[in-house]
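Every protein chain except one is present and positioned as in the full complex.
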Amino acid sequence: MNKYLISGNSVIAEAAIRAGCQCYFGYPITPQNELTEYMALHLSRKEGCTFIQAESEISAINMVYGASIAGARAMTSSSSPGISLKQEGISYLAACELPAVIVNMMRGGPGLGSISASQSDYFQATRGGGHGDYRTIVLSPASGQELADLTQRAFDLADNYRTPVIILGDGMLGQMMEPVEFHKEAPENLSTKSWALKGAKDRPSKIIKTFTSNPNELEEINWRLFRKYRLIEREEVDYETYMVEDAELIVIAYGIAARIAKGAIKKARAHNLKVGMLRPITLWPFPFKKIQEISKRVQYFFVFEMNMGQMIEDVQLALEGNGEISFYGRPGGVIPTPSEVFRILSRQYYQKGLNR
Amino acid sequence: MNKYLISGNSVIAEAAIRAGCQCYFGYPITPQNELTEYMALHLSRKEGCTFIQAESEISAINMVYGASIAGARAMTSSSSPGISLKQEGISYLAACELPAVIVNMMRGGPGLGSISASQSDYFQATRGGGHGDYRTIVLSPASGQELADLTQRAFDLADNYRTPVIILGDGMLGQMMEPVEFHKEAPENLSTKSWALKGAKDRPSKIIKTFTSNPNELEEINWRLFRKYRLIEREEVDYETYMVEDAELIVIAYGIAARIAKGAIKKARAHNLKVGMLRPITLWPFPFKKIQEISKRVQYFFVFEMNMGQMIEDVQLALEGNGEISFYGRPGGVIPTPSEVFRILSRQYYQKGLNR
Amino acid sequence: MKAKVKMKGYIEINQESCKGCQICFYFCPKSSISDSGSINSSGYFSACFSDNSECNACGICAIVCPEAAIEVYRE
Amino acid sequence: MKAKVKMKGYIEINQESCKGCQICFYFCPKSSISDSGSINSSGYFSACFSDNSECNACGICAIVCPEAAIEVYRE
Amino acid sequence: MTIKTVYKRPKLLKERLFHYCPGCGHSVIHKLLCEVIDEMNLKERIVCIPPPGCSVFAYNYLDIDMAESAHGRGAAVATGIKRVSPETIVFTYQGDGDLSAIGTAETIHAANREEKITAIFVNNAVYGMTGGQMAPTTMIGQKTTTSPYGREVNKEGYPLKMSEILSVVEGTVYIERTAVNSPKNIKKTKKAISKAFQVQIDNLGFSMVEILSPCPTNWKMSPIESWHWVDKEMVKEFPLGVIKDRIKVKKC
Amino acid sequence: MTIKTVYKRPKLLKERLFHYCPGCGHSVIHKLLCEVIDEMNLKERIVCIPPPGCSVFAYNYLDIDMAESAHGRGAAVATGIKRVSPETIVFTYQGDGDLSAIGTAETIHAANREEKITAIFVNNAVYGMTGGQMAPTTMIGQKTTTSPYGREVNKEGYPLKMSEILSVVEGTVYIERTAVNSPKNIKKTKKAISKAFQVQIDNLGFSMVEILSPCPTNWKMSPIESWHWVDKEMVKEFPLGVIKDRIKVKKC
Amino acid sequence: MLIKTIFSGFGGQGVLSMGYNLSRAGMLEGKMTTYLPSYGAEVRGGTANCTVAISDEEIASPVASSPEFIIVMNQPSFIRFQNLLQSGGVFLVNSSLVNIETTRGDIEVVEVPATQLAEELGNTKVANMVMLGAFVKKSNLISIKTLIEGIKETLGKTKPALVDINKKALNTGYNLF
Partner (left out) sequence: MLIKTIFSGFGGQGVLSMGYNLSRAGMLEGKMTTYLPSYGAEVRGGTANCTVAISDEEIASPVASSPEFIIVMNQPSFIRFQNLLQSGGVFLVNSSLVNIETTRGDIEVVEVPATQLAEELGNTKVANMVMLGAFVKKSNLISIKTLIEGIKETLGKTKPALVDINKKALNTGYNLF
């Protein structure tokens, strides 16, 4: 038996270590402290590995930047306000095409907010809260097991595309314990990164930089990033569907909200309401095509988020008017219940006459 | 004669002083240094006013937060990377409903980028680059004169709605000099803010805060903000139209890009192409309705941005599939020419057969 | 030489504020405070004052009490 | 007592690198460097070495030259 | 027989149970602040900037104007307020994580600008609020949730002495380190706070009181053990006393 | 007759015109770095972190591995690199705006953690790159574009002495302040840089060389005036010499 | 069947460990389970609670808005949680420390003098295990054997000396009714 009952925050940490994460730089913030603490316990004494509790989130992301420059698999984690502070650093990582994994266990905001779970940093994660034209891959796990699996995937994606990857969780996923199996063992030897800097030995000296006084040069960098992003959009979209085959109403939700929605959908099915769900697993790239495909058959969509409405814009972009969207959201860290969501969506269902 | 030939950065500074800005907190960054320097010269010695060159952008935005708490009209300015660092602070201002004016004279990004003009922080400004559910009013000037007018409006909006307002300019607008008239003189007495903190004199003690351990309380704050945002969306949308009456193709562009587009449209008209423009002046709230209205008559839209495509999402959201959009963008700080834009849009015009 | 006047004092402990940290027990020079043995509604074993103690109203207990649970009086 | 041997040296100034800052003029103990009077392609009045000077190849000019425009030789 | 009240619950302390753990130093410091502000008659013109940290709810207890700061930015926020209303007495209340980690730059630069503000710096050698992580002020060898094998100099450095650092910064006028772990130390702390406020009232410049403060919960000790530990361990690294006093210099 | 070369253009200096203004100290420091790195044979294992600042283009001149840092974060970036490859010699090159304003916290904490990195800290008393704004190191009374009436202590504070502050931070091993405004000072600077690198090679901890460096353009002086001004004005506030040396202590 | 239980009490009463051990036992029996502790500022001031869900199928939300079972180890928890229990739910009360009665008629109240029984076993700290034993009997969610095995495994590593007394406490509670 190799299942562990373990908190989501610890899952990420353990999975990261097994993915060959050599460096972790963090700063305390609820509700993700267990991640940092797990790293302190298990990574800090590991041969060739580094754990630093930085003096701030800004310092932490810049240590990640340094570690990535040196070719290591590196990671940082925080929660909403701390992630805001990392935006400049994330922009630099994207610009210099440096791999990195950044975990945001979202809490209620804005401001200091609440430490309860929320999903209100969707825009920040998917649109780039930092400056400049860039995107980050955004993975949205919905269970302990998925936290493990997506964390491992995050490191691979980061290296493959040389890009920062955000794992967008929330306080609930981080605090909750669930049985989890870890599939991968730590890789023995990660391939070395030819672009990493360690001194100009047996080769000309190299530079990692973004600044240029020539806009045309920067434009070229921007288009190179753009082409990479198009490639990622083509290759890396991931989602889960649940009971969509015969559904008349499709719930679109991600992360912990999708779980709650699933509970609601089960209740709906028990009442013979044909409700299904599309759960984006990659928030960027977003499953536009899949939604378009579904919309050929289905007319009604129900977006459910633990915020005042952010992903709904992506759904609108996907649908381009082909379908009706209704929205249910609760901001501030309130955790809606499956029954509550069921009530709202069944009301929608009847109002639209889908029962007929 | 009260016209001045004055750089855009100085215009903002002078207009802010005339709008009763009492405090300016800044940190050097190209291409907005003239703004800070103007304030050093003209605000620092003004009775009852404060100029501080802070030790960082983070410190500057938090000084603004403090000054706003004390009831002053306060302002900070920066350019892209520096604005990323202010995201946490902006989120706090929004959360605590504190008025403030934040100027971003955008440059090329991501990373350190280039110091040339760009528009690549559109998402950051309009979607909230910080954490949590919040929005800021975003004003987009396109000329020296408008810099003056919108700066004055920014302070009024900030106070009226108790919310941070972003003036989204760019390096070109900041560096360029144009003849400008200042309409308003500095107000004698701004109405005092009853919510400001100066000590509990003749009233119970007061608190300005966002933290709560009770998500329901934060949810209420979030909904209060939400209602305010809806109100702003209803009341404060602003835009300019140019030759839309008979247009077959509508260019949508803002800021300096809109100016360039206007040049292109003039050329187009000279070739008898019926091209017009909608220029959003408020980027948030975005003129969704106006675009929808136009789309009842016009089928083809041409979005032009100095980035890889950001506002285009808002146009897509507005059109909901009712219209065809093409896009032209140049990222990295490259300044396209009117002829170049004319070439691209006339090609569109012919390809769509609009000349027939 | 003046006669040494013995101060007589007493204290009142707000049982509901007390968190039973026992800091006052330790610092009271007259050992006048001890465990009441009963749990208050916050779940703490609150402190109690021994009426027949030597308390001289020195105020130390009140100064150290983190909960501001003690008020000191002098007769 | 040894006889004082006079060193003989000379320098080469890269006219294109020189920015005419005149720092070397000031520090040369032998006043061997002066304005060439001609502008280089970066627009600077570059420095020039007086061949018939007392230059002893002390190297000071090269040490202070911000542009690394000077190389020093000893015969 | 007349009954004299020797000690009453401070007037400015709201009627509300502290959420702090039993034996926590924050409570003691709150009490002292209430007393000093009352005695100096400052309620009508004082504003406090509490931090994220265990004391984030300070506004539940102190009956004065308060505005929450972002983590570490207290000195910048206070600067903003003070520059707008110089007649207001502005003080930050900050933990050691807040002031000496993320807030290092803001604190040093506000101090250097001679801002007329006061910092009440509560050093409890850990991040209390977030569950007992290592702070810059954590003792060498001290075990915390992020230094589970004890703080190691070679990787994690030395307990950072912000008071000493700030004393090198020229703009600081008055810095004293005290503790709230005994009647005597508590009284000294109270005096130090008054003095720091007085520096601000007299418009002299930046003042700070660093207060060593027990955190029994995260030190994993009984309250009284934690009060002793301040003397036994912390005071060795963080000696008590006036660290800088330029009051006289500034007054003439 | 044989001809001996007394001074040649440093090997590690790329063939390229400096973009620096005539008389700028950055150029001199670049030269020295090339010389030291060559003489110490470090090219194959050294990484430099240049800053946003006039020296942002340092990679155009030094023929070694370089990675640009975000403004002020050099010490954090260097920490990341150094922890991953301890055998690499990592140094930051930072201006006074970079290191002593926005980078205050990163620098102090890296130093306190005893990171085995070296900071080359170029103090030219202004923000050069952005057009001559006031820096934390600007002299009292000095006019800059953001202190047009001269720096005023009461509002803008004192020239911040990062070397002295860092000497209070226990983790620092070697700190020296030098200048590049005369042949003698330039030679001393070169020695100090070697020594600082040696501290890192010997794995002792954090080392820094603060270099007073002329900025004729923003000081609005001729090159030679600016070189004199370093002696006449800056050295008074920022005395030259070894400020901290724990090399012996650390070695045993 | 999805069953949710809330455990609540003072900080020192070991309520988190009750929940953790229950959830872990659920896992060992191959069930789906989630364990959600209270966290953050809530933890200051000396109260704690946690929620365990055990189910045969995927668990939607780990939060219990109307749980089947609530265990209260002290009086404040009694007051705070009694109205949350679903109609027909079971309310297990540490009667040693709670001396009030519920105002609800639609729930089953089970009084367990946990603290007192633990004291009799020689260690008030195991009151939580007495209660947990009683809960296992009452709820029939998992077998007491799995629970004991599980506790042996976890406690065995860190505090082997305490395994015995915990086991005794569990059995005491289990054998109450």
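Note that the chains take the letters A, B, C, D, E, F and G in the order they are written out, and that residue 1 is the start of every chain.
The rule we apply is simple: contacts are C-beta pairs under 8 Å (C-beta built on N, C-alpha and C of every residue); 3 or more make two chains touch, one makes a residue touch a chain.
As the structure is a computational prediction, the values presented were derived from the model and not from experiment.
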Residue, one of B:125, B:244 or B:264, that touches the chain absent here: B:264
Determine which one of F:19, F:155, F:187 or F:228 touches the chain that has been left out. F:19
Given B:41, B:177, B:207 or B:243, the residue that touches the chain left out of view is B:177
Those residues of chain D that touch the unshown chain are 19, 39, 41-44
Contact set of chain B toward the excluded chain (per top definition): 1, 3, 5, 30-31, 115, 171-172, 175-179, 256, 259-264, 266, 335, 337-340
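Heads up, the rule we're going with is that only the chains that are shown with their structure count from here on.
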I need the common contact partners of chain B and chain F, sorted by label. A, E
For chain B paired with chain C, centre-to-centre distance based on mean C-alpha positions, whole Å: 62
Approximate Å spacing (C-alpha centroids) for the pair chain B, chain E: 40
Where in chain E do residues touch two or more other chains at once? 17-18, 20-22, 52, 56-57, 68, 70, 101-102, 104-105, 108-109, 113, 129, 136, 155-156
Could you pull out the residues of chain G that touch at least 2 other chains? 40-41, 45-46
